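One protein chain is absent from this view; the other protein chains keep their places.
After this line comes chain A, so read on.
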């Protein structure tokens, strides 16, 4: 099949049946649930250790009320991490390259943190709009700026994830196209391009993991402010 550069980002369908749901939820199949053994197999041991470590890391800055968010934040991180890493395989569709999915994740969660803050401690939440120690003259301008920055957070969250992954995938595709096109013309340059592609792939693996972590970390930070 002849691929254009858009085919990687189109929603997958097989004979007209949309596969978007299973492609988004497929990563959940890769996380086995804990069986009742005391000493499980290596895979389960590593998974339990990983989830335990990340949850502890995320929940340490939060107080007791924030621990209610542990399940959703950890599962979100696991999902994003797996989706991003699986997207690096060839011919796979990465759901997190779609702005719709990322906004659907970022916006409600950010709004939840905001509303929690406004409901439980409204003055403290509003107080975050003015950093400490600002000169009196700058107060009106700073409040406007802080409000804008607050309202732009969901957009930033969603677009950050989308842009990083889309850009990475696009770059991989373009450089591999260049490599393929140069192969019959100038093989050494093609080899150089392939080396660049190798380095880029390693970068993309790192980016995939980092973006998932950053998404969840920022959400936990917004939660810290507001809980």
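Remarks
Note that a residue touches a chain if its C-beta (ideal position, glycine included) is under 8 Å from a C-beta of that chain, and two chains touch if they have at least 3 such contacts; residues count from 1.
As a convention for this text, contacts and distances are computed from a predicted model.
Its UniProt record calls the unshown chain "ATP synthase subunit b", which is the correct pick from "Nuclear pore complex protein Nup85", "ATP synthase subunit b", "Myotubularin-related protein 9" or "Serine/threonine-protein phosphatase 2A 55 kDa regulatory subunit B". Set against the missing chain, the residues A:58, A:157 or A:172 yield one that touches it, A:172. In the full complex, chain A contacts the hidden chain through residues 1-3, 35-43, 45-46, 49, 71, 88-91, 172-173, 176-177, 179-180, 194, 197-198, 201-202, 205.
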